[in-house]
Structure formats: C-alpha cells, structure tokens
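And now, chain A:
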Amino acid sequence: MSFKTILAGTALAFSTLAAGSAWAETIGFSQVGSEGDWRPAFSANMQNEAATYGIDLKFADAQGKQEEQLRAVRAFIAQGVDAIIIAPVVVTGWDQVLQEAKDANIPVFLVDRDVDVADKSLYVTRISADFNLEGKIAGAWLAQASLGNCKIVELQGTTGSAPAIERNAGFQAIIDQFPNMEIVQTQSGDFTTEGGKKVMEAFIKSTNNLEGICASFAHNDNMQLGAIQAMKEAGLNPGTDIKMVSVDYVPAMADALAAGEANASVELRSAVAEYIYPVILDYLKAPSDLPKWIVIPSDLHVAN
Partner candidate 1 sequence: MMVADVLRPRGAGLPRLRDTRAVWPVLALIAILVFDWVMVPNFFQIRVVEGRLFGNVIDILYRATPTALVSLGMALVIGTKGIDLSVGSTIAIVGAVISWRIHAGDPHIVILFEALAVAVVCGIWNGSLVAGLGIQPIIATLILMVSGRGIGLLINLLYGGTDPSFDSPLLQGLSTGHLWLIPTRLVVGAVLFVALWLVIRRTALGLFIEAVGGNAAAADLAGVNARRIIFVAYVLCGLLAGCAGVILTADTHTSDPVSVAMYIELDAILAVVIGGASLGGGRIYLGLTVIGALVIQALTTSILISGLRPEYNLIVKSVVVMIVLLLQSRNVRHHVTMLFQGRRR
Partner candidate 2 sequence: MTTGTPTAPLIEMREIRKAYPGVLALDDVSLDFYPGEVHALLGENGAGKSTMIKILTGALRRDAGAVLLAGKPTDFASTAAAQAMGISPVYQEVNLIPAMSVLKNLTLEKAPTRWGMVSWRGARAMAEAKLARLGLTLDIDKPVGSYSLAIQQLVAIARALDDTTRMLVLDEPTASLDASEVAALFDILRDLRARGIAIVFITHFLNQVYEISDRITVLRNGQRVGTGLVGEISRQDLITMMIGRELSEVEAVARVRDTAGGAPVMTAGGVGRKRTLAPFDLTLRAGEAVGLAGLLGSGRTELAKLLFGAIRRDSGTLTLGGTDIRATSPRHSLAHGVAFCPEDRKTEGLVGELTIRENIVLSMQAKQGWLRRVRYRDQLRIADDMIRALGIATPDGEKQVSQLSGGNQQKVVLARALASSPKVLILDEPTRGIDVGAHADILTLIRKLCDRGLALLVASSELDEIVATSDRVAVLRDRAMIGELVGAGITRDTIIGMIAGDDGG
C-alpha cells in the first residue's frame, strides 16, 4: 500500500517539476488516505486527469488522520492555491479551517464524504456519488425484474459504515413501495468476498436452500462474488434461480455478469475527475451559487 503511495508521490513530484507553474490553475487536493481498492483508483484518476484540464494538482495524502488533513489544507492556503478539494476524513471539526480558506478567498470543494458545518457557505459544493441513490437504483431494478414480488436476502457492508447505512436505506425506501417485497434475512459480510461467502452459506442453511428466496442484494460486489461461490457449492444457480444485484461494478463482477451468474451491478465510479474538475474550473472562471450537492451519476450494468 505504502509502495503505491510512494510511486504515486514520485510521479506527482516529477510532473510538478516538469510542468512548473505554467498551468492555468493550481488546485490543492487533500485525500483521506489509500485504503481499499476504490480510493487509490480515485486518487490516481484525479492525478492523471489533472493535466488534461490544465490543472497543477497538489496532492496530499492525510493517511486517515484529520490533523494531517488540517495541516495540508492550511499549507494549501499558505501557498495561495486557486482552489482546494477536500475528501474529509471525518465530518466534524471543519468550521475554523474552512473559515480560514474563505478569509483567504480560496473556494473549497468537497468530494466523497460530507462535512458538518454550521455555515454552509464555507464550502462551494460537494461533488460525489450518492450511496442512497445506488441503493434506490438496485431496488428499482429488482422491483422491475421481479414485478414487485420478491423475498430478499441482504449482505450488508461493515456495520455502521456510511455506505452500508445509505445503501440499505435507499434500497429499503424503494421496496417499501411494494407490499410483496421484503428483506427476510440480513447480515454483515464486512464488504469482503470471504465475509459474503460465509454469510451466504449460513443463509442457505437457515432458509432450506434459499427456498422461496428470489434475490440477493449485496452492498458491494466482493460480497456478492463470495455469495455466488457459496451458492454454486450448494448446487444452486445464481443469476438464474436467484436474482443477484449489488453495487460497485468491479472487473470480476463484469465477468460474472457476462457469465450470467449475476444480474445487475450499480457502478460506483472511481474515474470521477471528469465530473469534478469542470465544475471547479467553471466556478473559478465565473463564481456562482451552486447547489450544495452535485451528484455523480451511478450507472446500472445488467447481464445481457
């Protein structure tokens, strides 16, 4: 993990050296860290795409610590960057540093997670995907595919995490519209393949081979891939006997969709620079009142 960061850091240093300050805009980006698969891909996309938009991106990895992140933001302010992008580590404790940025006339854009500040004018807008919407899209697809008639087992993400709470809430909001749709079993698979497989094995036993179950909804693809393995080992046909819908659209899920072992996956984009940079550049050219949340669309991928 650290090696990746070093590589990325070195690449960044080189590009900055080579480019100098010939760029139109200088933007500071304070990233949470480099945990998981999605975030490093997100960071890499932001760094790679910066040049295309003529942006000199100053990237800072907070290594999961807020004090590190506050230091980075203050450094950006001191350098007098044109704009600051923050992927916040936590939601609270931002009032003061955002006020400092505002006093220095530097607009702040949030990506990914939200912040909790009394004065919403402290940042321009938040540009991110909507976990709740992802849950809704998955629910809507399933409602249509099952004609509103479906008993569901749910593989939750890590208990208490924002994606787990929101995807569950969005999904629930849709199926609540249909009297014959309900979640009959739900458990946490911790967002891992191993966890998804273990939980699905237990579901298979406790529901007598998924008798009467029409679908499996997983909060991410990894867990769903584990569930697919568990079903195949129990002699079931995922994708045919059971409708499989999940979130992320990782490469392995694309294969599973192609093989007909899964039915649908809502994409959580990591290539989001194309949604973020234009908003910022437009704002820098002509400041205007933007909505406080600009949602990055989530595409639904289904099996053929």
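Candidate selection criterion: all candidates are chains of the complex that A comes from, given by their letters.
Going forward, contacts are C-beta pairs under 8 Å (C-beta built on N, C-alpha and C of every residue); 3 or more make two chains touch, one makes a residue touch a chain; residues count from 1.
Being a predicted model, the structure only gives us computed values, none of them experimental.
Of the numbered chains 1 or 2, all belong to the complex, but just one touches chain A: 1. Every residue of chain A that touches candidate 1 in the complex is listed here, in rising order: 1-4, 35-37, 156, 159-160, 185-188, 190-195, 197-199, 201-203, 205-206, 208-209, 222, 225-226, 229, 233-235, 251-252.
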